[in-house]
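Here the complex is missing one protein chain, while the rest keep their positions.
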Amino acid sequence: MNRNDLKVISEKAKEKHKKYKHKICVCCGAGCISSGSEGVLLKLQKEIVERGLQNEVEVIPTGCMGPCNQGPLVKYLPENTIYQKVDCENISQIVQSQIVEKKPIEDLLLFSDFHPKPFINAHDDPFFKKQLKIALKDCGDINPEEVEDYLAYDGYLALGKVLFQMSPEDVIAEIKHSRLRGRGGAGFPTGLKWETVYKYVSEEKYVICNGDEGDPGAFMDRSVLEGNPHRVIEGMAIAGYAVGANKGFAYIRGEYPLAIKRFEQAIKQAKKNGLLGNKILGSEFSFDIEVRIGAGAFVCGEETALIASIEGKRGTPKPRPPFPAESGLRGKPTLINNVETFASIVPILNNGGEWYSEIGTPKSAGTKVFALAGKINYSGLIEVPMGTSLREIVFELGGGIQGGGEFKAAQTGGPSGGCIPAKHLDVKMDYESLMSLGSIMGSGGLIVMDEKSDMVDVARYFMEFCMDESCGKCVPCRVGTKMMHDLLQKIYDGKGTSIDLERLEELAIYVKETSLCGLGASAPNPLQSTLRHFREEYESKIEQDID
Amino acid sequence: MQNITIYIDDKKLEVESGKTILEVCRNNNIEILTMCHLEGVLDVGACRLCLVEIEGVNKLLSACTTKVAANMVIRTSTERIKRYQRITTELLFAERNHMCSVCVANGKCELQNLGYKVEMDSIRYPRLFPQCEVDTSHSWYVLDHNRCIMCTRCVRVCSEVEGAFNWSVKNRGYQVRIISDFNTPWGESTTCTSCGKCLHACPTGALWPKAIVQGQLDKKPEIIEELMAKRKMGL
Amino acid sequence: MDSKKKIATVCLGGCSGCHMSILDIDERILDVAKLADIVKSPIVDGKEFPEGVDIAIVEGSVTSDEHWHEIKLIRKRSKFIVALGDCAVMTNVTGMRNYFPLQEVIDEAYKNSVSNDAEGAEPNDPALLKLHDKVVPLQEVVKVDFIIPGCPPSADTIFYVLFEFLNNRIPNLSEVNKLKYG
Partner (left out) sequence: MSTEIVSSEKEIQNTDPRIKLIAAKMKKENYKADALIEILHTAQNAYGYLPMNILKFITKELKLPPSRVYSTVSFYHFFSLKSKGEHTCLVCTGTACYVKGALGLLDEIEHKFSLKPGQVSADNKLGVQVARCIGACGLAPAVVLDDEVHGKLTNEMITDSINAKIK
């Protein structure tokens, strides 16, 4: 396929969709599948055929739609009506009422168990209304297993534009202009990273997509990989062109078999259609992607550990400098970006860096995907502009606290992040504001806790996680996390003393400043932030009369 | 190699570029503490004792893996660095069983010397007391996990100098242990050449020869450097 | 007489070797006696730990309920606590049982090992110490003000520390080259 064919195919695919009057999307993200959406899909397809509606109604499986705990979800287009908790018994009723009688079933509408009057157009619900989908765009509307579906939504046009109209410098300038920052957690400017890799001269360079999303409670990357794998592939290919790499690796968690399957399938389809491989779209640029499956090690989210893992070794990090941009995979310059970062590349190139840079806050441009979980009414996946306040996310998008409880804290950034207490509910969710509260943006996990949560236990839980996930190479992280965990356990068990608390604080600073990699450097965050905002809970647990 | 100017602890130095901070310090008699560095094998930056402050860099960097750059301003012994060195030492002592009579008797243990250097008078953190094995299966040598500090000098000597790859590390976190082959007894190793270099590389009493009365244990880590230097000269 | 400081020495879970080392300061005890009274010690008579002690020198680790209460009492009644010797500082030999479960250790000592007691019974007299699962050094139970490592610390070191304290100076072991393990 060359560039003109691409346009033709894209138009054809659009035509094909236009011939249907109705489109029904069944969410087949991992969450909905586990509540039985595949059965719903099969039954629905059968029902449509039995009623002879197959030329009128298109039924497709899609990626994640967002409100995961209301699944299985079925979306009816063009009205954009979403039905929740659909099971095989409801299907006949839905088809009859929605397609034949053209009136929605109120009892089955999304969030009907929370709203007295649920919305017929789901976009009117605050859950969707407040969102701005850029990285997640099309996720939930297209069939992730069909490249034609992606093409019908202008897929690979950005790659075409880049390959034929832009120089690598142009692409990097555009990304720099967008002010996009790495969505993996640390928020390093993406354009700058690309430029650094671009500047190193080497025969071989690599692009790595970091899909080793290991934070408990985070599933943004999984949803993107499952719901729109071609978007990530296209982003990686553009990155490859910009930095001068011909080979890419997608490192995906072994815990995500569906994401792996769909991504591998998407690579095959892309290769078959000349969108990957030799001389992409008839240009001089060749790029190939291989999937590497993670084997259950959180530390492999760290760049240098991830590289070691791709090389088939123990996933232990190396001291930086040298940075992977200079000497990464197999000692060659390597660009590593997170899944969400790659998913943001295509819209930036389609709409321009200027457009993207105007979304969000001055220092943190664009949008961020969050995975809402914990004691919140609507848990699931959302994408909001940077700078949206925590209050909006929890109480408007998230529908408030489950069971009418009281908001106590929100934990962001998983085991590397911290807790934000109720008095900071108005904090703007961007890199700097979260950092100033002792938390981090992280990959986007957001766990809401109510008044029943014990913050010492929260800190202990995350410390246990870091202790188990420490690679064991450097002393501060290997012994320090174990020590901090034991001290936290002691305090949690009511056996701690004020000296233990003192030592804990000293160790936290020490581990943070001396650890070899990001895991150790951020492992004390949950402890430090709970100590900062909920110190009284620690003090109530310790024995005071030590001296 | 071109010469560059750097400043270490307020001392102006003209040094060759391309060297690590550790090399420069050692050449200029500035003491840098370290346990995992061994002349002759590659550095891993694992013990974190050699951390230094560099002006303009907000992180502490390991001297053994960071190369000097022009006009770098380095501090090696600030109060913060000293405090951290002491904590690191305490953690090393707290991790396993270092109640050892040999080093007390002959004073030749690098770990013990480290304790004196950082003026450690006690271990302020709860000791972990793990149950560790002692592998005596090799006909000549012993591996005592109780004394091991996971500096991996033996692993690197075995792979980089001897080329035998007998040693590696198993598990992760605080459960890491040195292993031979498939985590099998050392005496059954199919790769070990019994060269004994790992014994000299080991900074503590984790590896030692059976033939020597323990009180006379005297390690010569410098033989690794000498060997590698000879090799470089083609001898 | 009022200006004289009060010194107490106590032996918890230790072998009394550190107290032997105290005795080894020999005639220098006279210099100490000029500045202080020894109000409680295994080597002087005294049933209970007295109040108003200036310097409590504690040997040994905390191995049982009794030790735990004793060190808490010592903390309440003394201005300064000096942890004397490796057992008090980091459990040392007494801590070697920490590598094993307590019951295993007791079984090994009383039941499995050879003895002239045919039954190999575990002693259970109510007067015996109620052992804790793990032995801990003093500083895990109370705040310790000064530490003298060593097994045992030398008489010179002990005298140096005492003499400095009695003259209202803070001793520094590294400075005078008296930091010594084992």
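Letters are used for the chains, namely A, B and C, taken in the order the chains are written, and counting of residues starts over at 1 for each.
Just so we're on the same page, contacts are C-beta pairs under 8 Å (C-beta built on N, C-alpha and C of every residue); 3 or more make two chains touch, one makes a residue touch a chain.
The model shown is predicted, which means the values in this text are computed figures rather than measured ones.
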* Structure fact -> Result, missing-chain neighbours among shown chains, is A, B
* Option touching the unshown chain, where B:His138, B:Arg172 or B:Lys219 are the choices -> B:Arg172
* **Hidden-chain contact residue, picked from the options B:Asn27, B:Asn71, B:Ser101 or B:Asn183** => B:Asn183
* Missing-chain contacts mapped onto chain A -> 254, 292-297, 309-316, 471
* Interface with the unshown chain - residue positions in chain B -> 159, 164-172, 179-184, 190-191
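Here is the rule we use: only the chains that are shown with their structure count from here on.
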* Asked: Cα centroid separation between chain A and chain C, in whole Å?
  -> 57
* Structure fact -> For the pair chain B and chain C, the C-alpha centroid-to-centroid distance in angstrom is 35
* Asked: Do you know which chain A residues sit against two or more other chains?
  -> none
* Quick one: which residues in chain C touch 2 or more of the other chains? => 139
* Structure fact -> Contacts from chain C onto chain B in the complex sit at residues 83, 89-93, 95-96, 98-100, 134, 136-137, 139-140, 147-149, 151, 173-174, 179, 181-182
* Name, in rising order, each residue of chain B that touches chain C in their complex. => 93, 97, 99, 101, 103-105, 112, 115-116, 119, 121-124, 126-127, 129-131
* Asked: Along chain A, where are the residues that touch chain B in the complex?
  -> 297, 299, 314, 318-319, 321, 467-476, 478-483, 486-487, 490, 503, 506-507, 510, 513-516
